[in-house]
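The structure appears right after this line, and notes come after that.
Removed: one protein chain of the complex. Kept in place: all other protein chains.
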Amino acid sequence: MTWALMMDVSLAIGLLFLAWQALIGGSLLRGIIMFIVFGMVLAVAWAWLGSPDLAMAEAAIGAGVTGALILVAYWRLKRVNAVEPADPSPLRSGVALVVAVLGTGLVAALGLASVAALEGEPVAGQLLNEALPETGIGNPITGVLIIFRSLDTLLEIAVVLAAYVAARAALGKRQVDLPTPSRDAPLMTALVTVIAPLAVLVAIYLLKAGGQIPGGAFQASALLAALGVMLVLAGRLESTLAVSLWVRLALIVGTLVFCLMGLGVMLFGLPLLAIPGTWAVYLIEAAMMVSIAITLVLLFAGSDGLKGVGR
Amino acid sequence: MIDHLLAAAIVFLLANLALGLWRIWRGPTTADRMLSALLFGATSVAVLILMAEWQAIPALRIVALLLVMLAAIITITYAGISRASGSSDQPGGQQR
Partner (left out) sequence: MNHPQIWMLLAAGLFGLGLYSLLIARHLLRQLIAIKIMGSAVFLILVVSAGLLDGRLDGIAQALVLTGIVIAVAAVAFALALVVALAEQTGAVSLEPEDDDDDR
């Protein structure tokens, strides 16, 4: 048994165990914590599979931001004393078991067949590697996201914006509860003072580095969003219903810059959504980073705006 | 030789993760769970740095950097929410 095989097997077993713990039995709070840990281990698995980009996205978005969103929703459900549903009947579990076994078999058969059918090297990936050097972008994933499949990414950021609008519509024009900030908890001031500037620095580094090596707007925005969530919980940012022009602008700047750039290049005879140069890639990524980060923080806070709290 | 050492160290660290997992599973207090979550962050960082060397993927160090930032932030977030939800602070206070 080689080391590589041992890594494959232990990560696979660990992930299955964590998923089982997150989903079946035990208290819901424990399940949520197990789900966050599942995301962290999945990030290590992506790293092991050789994809630092996905590892970063999974750790920051899959585990960090999603975990914080689910935890605060759990806290809000506790606040309204929602009725906990009863356990399912044995008949239903039996039927579910049969369906799940069949589903597992189907996915396993399809997956193994697709592995067996792999012949030679991926054609699309090869084309990507040939076309990439001309763009001046060294990271193939950033290249695909911003240059080759820019329409997908434009629609993606539009979906994030739409999700925010829909979530606000579902909750109505009011302030959603948030845990009381632990402003004066021991060490909080020291931690915030150290972590906040470092997180901004790392986010900007990820954005800048994302052009050539793994990193990019999504990873950077997730880190900024995590920082924003922390600042809200530490009482340094306060959610408010007052509509501020800056917050609104930050919400849409990603979509706006992307659209204006995509249309603007047509004035110069380029096709729709063509990217005129590496500066445009960084500009679009920076705008997307701001938009996604502020959208995720507002989704967490369940509010229309944020304002800083004076000391 | 060095490759074997690195791989063995990673497997050892993964075993540490499994022990930390047992603590999260077992609890019983929020503080236990939070501390093992911190252990998870630190150990994952070590695994990633060793993996960067072993697999010759330097970018994994950036992933480790991101995890360091996130671990601190997640801990504060989790502490804030579990403090506010109160009852889970009690020993054995598992909520259904």
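Going by the order they are written in, the chains are A and B; count residues from 1 in each one.
Keep this in mind: a residue touches a chain if its C-beta (ideal position, glycine included) is under 8 Å from a C-beta of that chain, and two chains touch if they have at least 3 such contacts.
Because the structure is predicted, anything quoted here is derived from the model rather than measured.
Trainee: Where does the absent chain make contact, in terms of the chains shown?
Mentor: Within the full complex, the chain left out of view touches A.
Trainee: Which listed residue (A:Val37, A:Val144 or A:Met188) would be found touching the missing chain in the intact complex?
Mentor: Of the listed residues, the one touching the omitted chain is A:Val144.
Trainee: With the missing chain put back, which residues of subunit A would touch it? List them for me.
Mentor: 2, 4-5, 8-9, 12, 15-16, 19-20, 22-24, 28, 31-32, 35, 38, 42, 48-51, 53-54, 57-58, 61-62, 65-66, 69-70, 73-74, 76-77, 80-89, 92-93, 95-97, 99-101, 103-105, 107-108, 110-112, 114-115, 118, 121-122, 124-126, 128-129, 140-141, 143-145, 149, 152-153, 156, 159-160, 162-164, 166-168, 170-172, 176, 218, 292, 295-296, 299, 302
The rule is short, and it goes like this: only the chains that are shown with their structure count from here on.
Trainee: When the centre of a chain is set as the mean of its C-alpha atoms, what distance in Å lies between subunit A and subunit B?
Mentor: Using C-alpha averages as centres, the distance is 19 Å.
Trainee: In the complex, go through subunit B and note every residue touching subunit A.
Mentor: 3-4, 7-8, 10-11, 14, 17-18, 21, 24-25, 27, 33, 37, 40-41, 44, 47-48, 51, 55, 57-60, 62-63, 65-67, 69-70, 72-74, 76-81, 83-85, 88, 94-96
Trainee: Could you pull out which subunit A residues touch subunit B in their complex?
Mentor: Those residues of subunit A that touch subunit B are 3-4, 6-7, 10-11, 14, 17-18, 21, 26-30, 33-34, 36-37, 40-41, 43-44, 47-48, 50, 52, 55-56, 59-60, 63-64, 67-68, 71-72, 74-75, 78, 84, 179-182, 185, 188, 191, 195, 198-199, 202, 206, 209, 213-215, 219, 223, 226-227, 229-230, 233-234.
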